[in-house]
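Apart from one protein chain that is not included, each protein chain of the complex appears where it belongs.
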Amino acid sequence: MRNLIKMILKIPTFIVFLIFYIEEVVRANLQVAYDILTPKHFMKPGVIAIKMDVESDIEILSLNNLITMTPGTLSLDVSTDRKVIYVHAMYIYDADELKKQIKSGLEKKIMGLYR
Amino acid sequence: MNFEINTPMEIAAIISLVLLFVALILTFIRLALGPSLPDRIVALDLIALLILGVIIAYVALTKEIVYLNATVLLALITFLATVAFARYLEKRVL
Partner (left out) sequence: MIILEWIASIFLVTGAFFMLVAALGVIKLPDVFTRMHAATKASSFGTGLMLVGTIAYFREPFIFLESLLVIVFIFLTAPVASHMIGRAAYLLKVPLWQGTVVDQLHGKYNLHTHELLSDSPPADSQNIAKDLKD
């Protein structure tokens, strides 16, 4: 019963999250289209490791999905002890800045959705 | 297969079919060239999604909505095929 009430209370958060997700997908695709259609590419791709605070299966899956669908990043693998996620990014001008962005932006959203 | 090209939707369907066929040709080039096996898997995955798009454009052109059922199956099978290929390559490394 308590779980049911909790789920019903989460519905507005979920709708906000869905709008955020669609917005991110549209931005990601506009960026990909821009990258591909402009002739000269000034990419700086690379693989970076990001420490995760989320723990359960569904949270890690959502974080993976969100990272892949947001602009410029693609999740490659999760370490066996489930503490670190490896992310391939298109533009790495400052690796620490990007890590901070993903942690404060996407991971906070996931935590707000499931906790 | 009988259709007329009058309404905006039919014109749009024809345009999208042309775009999708160009995309299919480009992806087949990558499938043939692909320096490594993962490149080819990426190309195969993309080809399946492009064919899904062709089915949707065909449905919009002829209004035979029965064919929309095929998209469900194709989406399911594509995912399984891609995961199976990737898994096979990964196991072969061992």
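We call the chains A and B, going by the order they appear; numbering starts again at 1 in every chain.
Quick note on the criterion: contacts are C-beta pairs under 8 Å (C-beta built on N, C-alpha and C of every residue); 3 or more make two chains touch, one makes a residue touch a chain.
All values derive from a computational prediction rather than experimental measurement.
S.K.: May I ask you to list the residues on chain A that touch the chain which is not drawn?
M.R.: These residues of chain A touch the chain that is not shown: 25-26, 28-29, 32-33, 35-37, 41, 43-49, 64-65, 67-69, 72, 74-81, 83-84, 86, 88, 90, 92, 95.
S.K.: If you put the missing chain back, which residues of chain B would it touch?
M.R.: Chain B touches the missing chain through residues 7-9, 11-13, 15-17, 19-20, 22-24, 26-27, 29-30, 36-39, 41-43, 45-46, 49-50, 52-53, 56-57, 59-60, 65, 68-69, 71-72, 75-76, 79, 82-83, 86-87, 89-90, 93-94.
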